[in-house]
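Working notes, structure below.
Subset of chains shown; positions unchanged.
Chain naming follows the written order as A, B and C, and within any one chain the residues start at number 1.
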Amino acid sequence: VSASPTAKKLMVIITPAHTNPFFASEAVIANNEAKRLGYSTLVLSHNDDPNLQSQQFDLAISRHAAAIILDNAGADATIAAVKKANKAGVPVFLIDREINRNGLAKAQLVSNNFQGAVLGATYFAKLMGAKGDYAELLGKASDTNAGVRSKGYHSVLNGLKGMKMVAQQTANWDQTQAFNVTQTMLQAHPTIKGIISGNDTMALGAEAALKAAKRTDVIVTGLDGSPDVVSSILAGGIKATVLQPIAVFSKLAVDEANTYIKTGKTGKAEKQLLPCYLITKANAKKVHNFVLAGT
Amino acid sequence: MTAQLDALRRRVRSSAAEELLGQMKTLHGWRSLLLRLRAFVALIGIVIFFSGVSPAFFTGSNLLVMTEHVAIVAIMAIGETFVILSAGIDLSVGSVAGLAGMIAGGLLNNGLILHPLGIVVWFNVPLVILIGLGVGAGAGAINGVVITKLGVAPFIATLGMLSVARGFADLRNNGATFPNLAGDAKQHNGGFGFLGTGSLLRVPFTIVLLALFIVVAVYIAKRTAFGRRVYAVGGNERAAELAGIRVNRIKMGVYVISGICAAMTGLLITSQLSAAFPDTATSYELTAIAAVVLGGTSLFGGRGTIGGTVIGAFVIGFLSDGLVLVGVSEFWQMIVKGSVIVAAVALDEAQRRRQSRASASASSLIEEVMSSDRPATQE
Amino acid sequence: MSEPHSTPDWLLRAEGISKIFGGTVALNGVDFDVYRGKVNALVGENGAGKSTLMGIIAGIHQPTAGRIILDGNEVKLDSPRDAGEHGIRLIHQELLLFPDLSVAENIFAGSELHSAMGVRMREQERQATQLMERLGQRVDPRALVGTLAVGAQQMVAICKALSQQVRVLIMDEPTSALSTREVESLFAVVRGLVADGVSVVYISHRLEEIVEIGDFVTVLRDGRLVAHAAVTEIDSHWIVERMIGRDPKELFPYEPRPVGAPLLEAHDLTLPRAGGGLWLDHVSLTLGAGEIVGVYGLMGAGRTELLHTLIGERRETVGRVVLGGVRVDGESIGARIARGLFLVPEDRQREGLVSVLSVKQNVSLASLDDLGSFGSLALRRESAEVGTLVRDVGVKVPDVNFPVTSLSGGNQQKVVVARALMTDPKVLLMDDPMRGIDIGAKTELYRIMQRLAKEGIGILFTSSDLIEVLGMADRILVMARGRITRELSRGEATSQALVAASNPHAVQVAA
């Protein structure tokens, strides 16, 4: 399915906005791997607009892409686009976020958000001594991972009598919003001892708000394992985060795409849940750009 | 200066007055053309450039695909054109698109649930589409009332609607998406996908729809009393009032049209993705307005054409897709798009100045003819 | 043409009409009859209330008091539409047109010709051409109105009224932009309409026109009805006296002044016109210290362009402007103001006043630099200086902090004059300074102009009103088609001479 056999085959890598380091690294890692395997690449960002994503699929098809590596813009709103690609004979390999339909994508390599959230929540509870008031920062409602992570958190925390969620607000994965919301929540509930955040950018916003309010006693944990949070952990700010193995699945997705292009099959199960790792002061030093040494 | 004038007189005396009149007839013709010309120039430039750098650009299939993408913005921009021609502005189109999509999605997935009566009503796709468009018309009507009856400036009235409509779109399913709108044989509401993905004799239906909207819009703007009055109201509201035009009705009309077009865009996106998500078309209003202005329509009202807007939409659409095709980073895309829009409009300004001078001088020739025809009266 | 002794019946009667606009009593208990099938002339000074009265009859304004009777029964005219449905059509004084629409579309805007297929463009264009030809105009019905000359635009406005069935046709100064010949073709049409039984109300400042076309004449002054008569029984002198309620000599009490050395000189000013041809065609003039010079001409003659050029608003003009011996052409408006030149613009609302600012802020607008030490304004000094100026020119306002919109036309004009004086000018340019202000204000304003002249200020003013120019000017320049066609001393100036010289087509032949 290539424009001209002489030309390098094209791999299109589409992720959410690179203004979040998580997705930026995702793209970079996949891009390097694809280049290493001798593909030409086209790196795009759909800014979480499924319509834009679908249009980028059209253009990928126009360019006779050999494969699409996708961190999608919506578990349901992406299905049609993947179908379209299949119809045009362009295999799609999903990373980070799954879609609500199996058998369409050649692979869905996602970190086990639930398991990761459970890790994070368990450690969060441990730090809190399994008691006290806490608040939760939610991600974008339209992003399924926001829901999955929240479920994971509560599967642990709701079991603990001592712990009470006094406030729950969305900050749409956004740092400034997290900052303002946290400040306001602290006003409404000065008793808050901990803030558990749906991702790292919001955790950073919360941490900044606590600094401003001189509330260093409040425990903050995130989820992603982004460099900024890792350094904050080392500096004794944020207490913990959960590393999503994007380095692993980004690379893996490209490799599977490569095998598929060559052999017509991946030889692996479509859905693969990759485990997440808890990052604390203890092992933070070993984390570099989403890679935990020794995993 | 006098030399020029005398030359002119001689030319006139030596007659060819009729021919001159002929020129005059077409004058307004090439004015409106000129208005679109530089959008044309930009478009041609873009096509040539990208065809050069990417072989995939100028292929039949890709042109079709890109035109489908253009249709989304173009239909929205066509509605916006009427508003701007009337010297208003509609910032709510993006949100209205989102709301219409969510309403349609909800009806397709869950039907209309009437709790008190304990019954569920299912609508077939044509009805769902009509209801979706109705939602757009309703939102537009509210804009119109707030603007004409409460005297709120269009910018603020529609800014409020931008926020309110989006809020309701989110509420409809608590921020969640309505998945898989394929419909259900048992409810006889299948086939919604045709809107965005079907095709008529090989032409994607989206493009057919765009053509339809263009034809109807051009007809309304050029051939109906309503259309002409929109120009009148935008050109000189007081004069329009004194000419007995019901200005408020005209304004209501344009916002309703704009709402309907916005809703159509929302339904198209929803159909293409076979999923209705609340963020549909967020901030598309700016692209739509940019397309309108690129097309030579004056933000002060009274001057502009539907055709121009469509070309404007093509410029923006082809530019975006072209940049993606050749793999320009999203950041540079923003910079290029912003600059191109401003540059094109600046060009337009310069051109209009020059061109109005041109048309004016032609008309003065006519005057000369007319007055030199008859002997001047002396008292 | 009409025999006034057989008192004809009236079609429409306005009874005890009064109208108050914010600051002004525009009409005060006016009765006005429109006789069936006659030309009812309505005259009065600027600001007398003519347009307001007609606006009420045409449903644009609602009277503060009084009622309208049509065909013997009272009618409520809430909008131009209502009036239109009764066959009452008004040709507005100011050109209310759509510059970006074609002639045909302008004529039929609001009452388009329909078919199942929508607007019948061809038919509209056909009828538009016919209507315009009836008025002796050959213009392309598809030409954009914005590209026509003012005269032609005026004709379009007239056609708009004629395009529909009409019983009462109100013409508010229809000829202010028309040449003598255009006026004649217009009169031919009016006579035709009257013959068909249409009742016409005709407003004009040109008394000779009244005498020619009118059957009855009604005179308004300061919003009151002061006289009514059959035209055959009176003459233009009678009209003038009723209009201004005194001898014109008293209206503009002239005192001879010594004229000093030339202050302002213009040489060969030439300004290419947006319509091709020229707004200004080699205009040269000089203005001496203490001299009051009037520029007379029809609307569209180029007077405003001349004054705009002198103040530096029309930078594309070629030619030399010398102020107090220094060449100032090429300098900005601000620079020229600093050198002692100032323009009191033609249209107070559009070019003169800043309605959102107070009286004080309007007066000081052009002198802020003198009030600003390091950009910060000396507000106390501002109040003081403005206060004295306002008293000086006699603006009737109890407190300079009032919104300027709360003043009447005359007082608003004085505010703009005060603004000029605050820049202590050497030369004052006044574009139609008397437009739309009441008699009293006119006399006061003229007194001020004379006083300034005595102090050695040179004043160049424009007017379309013969009484004004003849009464006020030491010297009169007549303009037509952007040229100065005649220069007359106060002694030799007569209305006939001015009218003749202001005819654009006279220029045509001269060329």
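Just a few scattered comments:
Methods note: a contact is a pair of C-beta atoms (placed from the backbone, for glycine too) under 8 Å apart; a residue touches a chain by one contact, two chains touch by 3 or more.
The model shown is predicted, which means the values in this text are computed figures rather than measured ones.
One representative per chain kind is drawn in place, while the complete complex holds these chains as A x1, B x2, C x1.
In the analysis below, only the chains that are shown with their structure count from here on.
Chain contacts here run in a simple line, from one end chain through to the other with no loop closing. The centroid of the Cα atoms in subunit A and the matching centroid in subunit B are 38 Å apart.
Chain centres here are Cα means. That of subunit A falls 73 Å from that of subunit C.
Looking at subunit A, one finds that none of its residues touch two or more other chains.
Within subunit B, no positions touching two or more other chains are listed. By the touch criterion stated above, subunit B contacts subunit C in their complex at residues 1-2, 5, 8-9, 21, 24-25, 27-28, 31, 219, 223-225, 228-229, 231-232, 235-236, 238-246, 302-303, 356-357, 359-368, 370-374, 376-379. Subunit B contributes residues 54-56, 59, 61-62, 65, 68-69, 72, 170, 174-180, 197, 269, 272-275, 277-282, 321, 324-325, 327, 329-330 to its touches with subunit A in the complex. The touching residues of subunit A, when paired with subunit B in their complex, are 3, 17-18, 42-45, 47-51, 54-56, 58-59, 61-64, 74-81, 100, 140-142.
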